[in-house]
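With one protein chain removed, the remaining protein chains of the complex are shown where they sit.
Chain naming follows the written order as A and B, and within any one chain the residues start at number 1.
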Amino acid sequence: MTSTRHTTAAPALELTGLACGYRVGLLQRKREVLHGVTLSVARGSCLGLVGPNGSGKSTLLRTLAGVQRAERGRVLVLGEDPRQARARARLSYLPEDSPFPAELSAVAALDLLGALSGVPRVELRQRAQRLLKRVGLSEQQRAPLRTFSRGMLRRFGLAQAFLSDPEVVLLDEPTAGLDAPGFSVLEDLLGEARARGACVVLASHLPSDLLQHCDHLALLLGGNLRDHGPTEQLLAVDGRVQLELEGLEAAHLEEIRAWVQAAGGKVRSSSPAGRSLLELYRLPETPDEQP
Amino acid sequence: MSNPRDASRERYGELFSLWVRRSLDPAWTLPLLGLLAVLSLADWTPTALRASGMATPSLRRGLEREALWSVALLLLTVWTAWHGARIMWRWREGEWSWIASRPATAFRVWIATWAGASAGLGLLLVAMAVVVEVGTGLGAPTVRLADSQPVDDTRLEPGQSLDIPWIGKPPMTGSLRVFLRSSPGGDPTTDVLVEAQRGELVRQAKLRLDGRRPVEVEVPPDTPGPLVVTITNTGGGALALDGGQPLDWWKPAGSEWRGSCSVVWRALIGLSALLGLAMGFGGRMGAVSAAGLAAACLLVATTDPVVSWIPFADLPGVLTILGEGRLPMGAHLLLPLVSVAVAVGSWWTAGKVQ
Partner (left out) sequence: MVDRGEGAMRSRLALGLGWVSVALCCWPWQTEGQSGVSRSVAGVEAQRGASLGQRILGPVAGLAASAEWVRFDWYVREGRYERAYAVAERALALDPRATQGWTHLASHLVFGRASLESEPDPTVRLRWIQAGLALLVRGEGQAGVPADLAYMRGLILSWVTDLEGLGPPVAPGWPGGKDAARLSSADAFHAAGTAGNLEGFLMEGILRTGNRLPPPGEEQGE
């Protein structure tokens, strides 16, 4: 999980006292969503942004992507203001919903997005085909996006996010609507991005989605950064471990439970572990395949 | 890590194409063209005109063209204002997320969007012109308004004459038309003699005037000398020269269908400007308010036909000329620039969308 490559000491993302808001209502009153967030994310790392609905995760990502202007404070992406085109050329952003042009086909939409990103025309079509195949949309590439399901749109969103080989990847609720194979695709793409030294920021209100990907977590509550640090440190509870056992009989399990209690510990929960959905999808049709 | 942007720059052609496509949404364009096709089947010649036998084929075609284009432009204007205002709404609703996070420059995105939507409107106008001309039957050779010369309001008592020398490039062919009105204070009608003289050659037109009527006299053929138009009140009542309408020179031109080309060009320029206005207002207010305000600006523009460099200003006059079975003068050369300037200026009206 820890990135094996740090290109320079300068952080990929640097926020200092960031405050953002919206103007709402007839009188256009200002409503502040983020209140003085200060955060630094190193290059090559993966940050998980967690918090309940309305905590400001999407607003933070939009500000990092250059879509929204900061009211106060400073935002630097790879050392530059994200509102500069130079900075935006090196990042990519997956919005929370999927507001892509619904009338375009997947491949046409990637052409459009890649053109606006400055991906060379010669490379663009090859990358688009490769990514659509990776995310499992090869057969639907000519269909208009309006015919896509929510999960398919998410996959398309992932494809466009990795189209230009960005150095910073900002993903807002990337797992929303994704099925089990989609999760696998996301994992592969994240792994590749981190392998080449990209910084990834994932925002989700479901912590379990992020645990396995993120080496750092930042907790947002009510627009304030309540806590941040390494995932293990933030989520670990002293003396608590999780085991998944296989190939034991019920009597053995009782013995293990008794030993834990004798050693002064406590068995907090015990339930049968089953297959993941992905394993279920991959049940062998031929005798050679292994679940 | 390779950064593809090192080798290339953002391209806006695909965005341009997207908005061309959106402006030609079949859900809207097909019913509009269908409506025009259905309306072209109707008889637009008033019964009274038909019964009197005064409706020439050219006049019938002109009346049909004027009616069809009036309906078409009214609908298209309303839709364009709405379409432009909705662009900003679409951006606010989410499309700006994937645009603004790209290294594309916001101003170039604005221009590409406006240009694409305008190009789509242009294609739609061409399709409408085809439907109109197929419905009216293309037409025959007609005359075009070649030049105009302002005239002053003048009253002529019985027996009085007025000489109007033609200033500028002298007409060599065609006809001259002036609007006259029987003036109160004497007999309600009078007779008028209009002469066009160049050198020894004179052409005449006589008319019994009851109310306001146009009088047209043939231009003397190509002979040396200045051209002078003489209006003589030969009747018993008073005569007034209508200064609100200039002295027009009509010369033989192409076929009547070219009138639709004039309308397409002028409408494209006007609608592009309206689109830009609506986009600009849409950046500051809701789509409905922006569309309404843009349409109100359009209304103001069409109430003063004298300012010919304002897009849409002379379109009502052009449609009137089409209704007579004639062709209008070419559009002002500044018009396209004005349209572009409005679109660029709307960028600031919208608050320089960031």
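Note that in this section a residue touches a chain if its C-beta (ideal position, glycine included) is under 8 Å from a C-beta of that chain, and two chains touch if they have at least 3 such contacts.
As the structure is a computational prediction, the values presented were derived from the model and not from experiment.
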Just one of B:Asp43, B:Glu93, B:Asp163 or B:Asp222 touches the chain that is missing; which is it?
B:Asp43
Touching the absent chain in the whole complex: find that residue among A:Thr147, A:Gln212 or A:Gln233.
A:Thr147
Listed residues B:Leu24, B:Leu75, B:Val228 or B:Met285, member touching the removed chain:
B:Leu75
On subunit B, where is the contact patch with the chain that was removed from view?
27, 31, 35, 38-39, 42-44, 46-49, 51-54, 59, 63, 67, 71, 75, 179, 181, 188-189, 208, 210-214, 320, 323-324
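Throughout what follows, only the chains that are shown with their structure count from here on.
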Per the centroid of Cα atoms for each chain, what is the distance between subunit A and subunit B, given in Å?
55
Interface residues, subunit A side, partner subunit B - complex:
62, 65-67, 69, 83, 85-86, 88-93, 95, 97, 99-101, 103-104, 108, 111-113, 115-121, 123, 160, 164-165, 167, 170, 196-198
Could you please specify the touching residues of subunit B with respect to subunit A in the complex?
1-5, 7-15, 18, 21-22, 93-105, 109, 354
